[in-house]
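Quick one: this structure, given as structure tokens, is what I'll be asking you about.
Missing here is one protein chain; the remaining ones are kept as they sit in the complex.
As written, the chains take the letters A and B, and residue 1 is the first residue of each chain.
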Amino acid sequence: MTWGGWDAFWSMGGYGLYVWGSYAMVVAVVAIEIWQLKSRRRAADNEVKRESARARSTA
Amino acid sequence: MLNVLLNVIRRDLLLAARQKADVLNTLFFFVVVVTIVPLGIGPEPNLLRSIAPGVVWVAALLAAILSLPRLFANDFADGTLEQMLLSSEPLTLIVLGKAAAHWLVTGLPLTLMSIVFGVAFDIGIEETSVMIVSLLLGTPVLSLIGAVGAALTLGLRGGGVLTSLLVLPLFIPVLIFGAGAVGAAASGVGYAAYLLLLGAFLLFALVLTPWLVGIALRISVE
Partner (left out) sequence: MTTTTAPRFNLFWFSSPQTFFPLAGRLIPWFIGLAVILTLIGLYISFAVAPTDATQGESYRIIFIHVPAAWMSMFLYVVMAFWAAMGLAFNTRLSSMMATAIAPTGALMTFLALWTGALWGRPTWGAYWVWDARLTSELILLFLYLGFIALQAAIDDRRRADKAGAVLAIIGVINVPIIYFSVKWWNTLHQGASVSVKGSSMATTMLWGMLIMALAFWMYSIAAVLYRVRTLILEREKRADWVRELAAQGRLK
């Protein structure tokens, strides 16, 4: 596949908006999912810490 | 076995008769929804004739969903449901009875009412007959599948809306073939296949859903 330069690549034969709009959404969704995964994990870690502290204090 | 079934149906019908408002409200809702659609779309007869099957069917779906919480909520509240779960009689039979009673007070009146709408939308005698048959076959399926949704969401906050969300996607095949049957009759195409498929759905639902409802009830009550 030979592209006639970067301009042709970005414009995707005139369909640039559709093609890159699709790929951009995939990147966005993956980024959001990773962020959601991490933030939920962080909250769980904090919960575990709190539970450990509570257990130690009542031990 | 038949005794159990009939007794459950009789009991539910008796309870429904004492709370006529519940039953009448569902029917009233159905009528109101179908009535306001032309008000939103315009009185053009040809347009109304073509959308009539879809409108009646969608209204039937919404009315069915509206009436679902009633199915188990009252029995759950006064402890009868637990007794049913503990009973030595097969739970599937009891569930079937409840679904049948539910259909008798919601789906059946609704179906009969549609005759009026067949006239109001001027869709012709054969089309109206097909609509009635499609509703007769389809509304029991709605009661049966709806029962699963009602059982799963028993006692949950936001119950009604949640039940609707869960159950509406499952209603879609019934809607497609129900409204499709009438549409086929209207365009002079063969509608037998649609009605036969609806019948198949009904048989499938009769066999499968009482068991699923039983499982769902045990999950929700225990």
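Structural remarks
Keep in mind that, in the parts below, a residue touches a chain if its C-beta (ideal position, glycine included) is under 8 Å from a C-beta of that chain, and two chains touch if they have at least 3 such contacts.
The structure displayed is predicted, hence computed values, not measured ones.
Taking every chain of the complex into account, the chain not shown here touches A, B. When you scan B:A77, B:V116 or B:I219 for touch with the missing chain, the hit is B:I219.
Across B:V32, B:V119 or B:I176, the residue that sits in touch with the chain not pictured is B:I176. Touching the omitted chain from chain B are residues 148, 152-153, 156-158, 162, 165-166, 168-170, 172-173, 176-177, 180, 184, 212, 215-216, 219-220, 222.
Those residues of chain A that touch the chain absent from the view are 1, 9, 12-15, 18-19, 21-23, 25-26, 29-30, 32-34, 36-37, 40-41, 44-45, 47-49, 51-52, 55.
Keep in mind that, in the parts below, only the chains that are shown with their structure count from here on.
Chain centres here are Cα averages; for chain A and chain B they lie 43 Å apart.
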